[in-house]
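Moving on, here comes chain A:
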Amino acid sequence: MLYPSLPTGRAGGVPPFFLFRRGFALAAMLLSSLTSLGQVAALKATTPPKNPAPRTAQPKPASAAAVRGHTTVDFAKGFTISYVPGGKVVTILSPFEQKTTATRYLLVPRGAARPAGYADAIVIETPIRTLVGLSSMHVALIDFLGAADVLVGLGSLKYASAPRVRQRIAAGKIMEAGQGKELHNEQLIAQHPDLVMATGWPGEGLTRYQTLQAAGVPVMLNSEWVESTPLARAEWVKVVAALLNKEDLVNQKFGQVVREYQRLAALGHRAAKKPSVVVGLPFKDVWYVPDADSYMAQFLRDAGTTYHWDKTKSPQGSLALSFEAVAPVALAADYWLQTGTATTKTEIAAQDARYAAFAPFKTGRLYNNNRRTNAQGSNDYWESGAVRPDLVLSDLIRILHPELLPTWRLYYYQQVK
Partner candidate 1 sequence: MPLPSFAPLLTAADLVVGYTAKKTPRPVAGPLQLHLWPGELVCLLGPNGAGKSTLLRTLAGLQPPLSGQLVMGGTALAALSAPERARQLSIVLTDRIDAGNLTVLELVRLGRHPHTGWLGGLSAHDEAQVQAALVATGTEAFAPRPVGELSDGERQKVLLARALAQDTPVVLLDEPTAHLDLPNRVALMRLLHGLARQTGKAILLSTHELDLALQAADRIWLLPAEGALRTGTPEDLVLSGSFAAAFAREGLAFDPATGTFALHAPTGPAVQLVGDGAAAFWTRRALEREGFVPTTALANLRVTAPHAAQPTWVSQAAGQPPQAHTTVEDLLQALKQLTVT
Partner candidate 2 sequence: MRPSQLLAAPPTPVAGSRRPAWLLALAGLVLLGFVLDIALGPVRIPVMAVIKILLGQAVDNSAWTFIVREIRLPKALTAVAVGSGLAVSGLQMQTLFRNPLAGPSVLGLTAGAGLGVAAVMLAGGSVANSFAIRALGVGGSWSLVLAATAGAALVMALVLALSARVRDNVVLLIVGLMIASVTGAIVSLWQYFSAPEQIQEYLLWTFGSLGGVVGSHLAVLATVVGVGLVLAFASAKPLNALLLGENYARSMGLVVGRSRTLIIASTSLLAGAITAFCGPIGFVGIAVPHLTRALLRTADHRLLLPGSCLAGAALTLACDCVTQLPGSQISLPLSVVTSLLGAPVVLWVVLRRQNIRSSLS
């Protein structure tokens, strides 16, 4: 597995040994960001007007020399972190509403006095020692920072792939917290974790978790999945980093991810041929495809494809099209990605014999993102894939432009035979 290995870090004090590595890494980051900037500038100059500038936001050069122990939010629109005397303020925003409804969390070091003001904020004592995450993405957020030991509860024990977490589940150290209406409030209150992380949609509010909050268990409602670009989604690791006081680590690791992603995106944008792609498996007459604002569409742009609905927006985040509207595209597409739960071509044809007429089916360029599905049926693409968009993009470029990444072995995707 030849993919860039990320240095494991530690919070807190920095021994001289690491200082050297840090310095080297910093210099390398500066250099690569400069070169990528240059590449992008060149691209901007040379690309014809038809392909507008790539939509990956650029990190501000100043963040490369970030304040120690601080981190900034560069891509995500769903949250902000601000550092105030005596603590940090994490604000979770609802990007869909006109007037932003925001929920604020005041992160106070344990034992310290609460800073004045921020009366409406929910207090969380940092660093958190125990965390209950109700979604598999929260597992990924935690595992990214190597803090799997902090996890004491999961929404469903089935949906977890990270090896360390699975070990802890097997050892009985992680409880099942239930989801939605079935939240095991009593067990959670008895467990009394430092934070419960839930996934909701913007504007939902915290009314459902009132029982927990009344018992003194803070609840944070994440909306990482409405972010419209892969990097923005992955950047939510910084929220967990702020909770664990691991800002330096996250800057390092996430910065690595960003650089790698942007390098790959540049490759994709530069590719001479942009193959056409169709995504998803229809059900009867309805075919859900990603719309212009979805992260999948961003992946497709960064991987250098021609996506028919690249400009079509939809408020729901995906387009519900009729089979007939998508069929002409599918008939002539070069590649077919994400074919639902099917793992073989026979399964696909068994669903509907007409799929066999699509060009990708005939040429065999059929790929599904379920390579890393464990015995419990949980697909790691939705877990670690969310925080490692660089791996996903590598997969996509390997599939779509094999000549650009000849040595890459597919990680999340597999060919459907």
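In this section, a residue touches a chain if its C-beta (ideal position, glycine included) is under 8 Å from a C-beta of that chain, and two chains touch if they have at least 3 such contacts; residues count from 1.
On the choice of candidates, all candidates are chains of the complex that A comes from, given by their letters.
Every value quoted in this text rests on a predicted model; they were computed, and no experiment measured them.
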item: Touch assignment for chain A within the complex, options 1 or 2; value: 2
item: For the chain A and candidate 2 complex, residues of the former touching the latter; value: 181, 283-286, 319-325, 327-328, 331-332, 347, 349-354, 357, 377
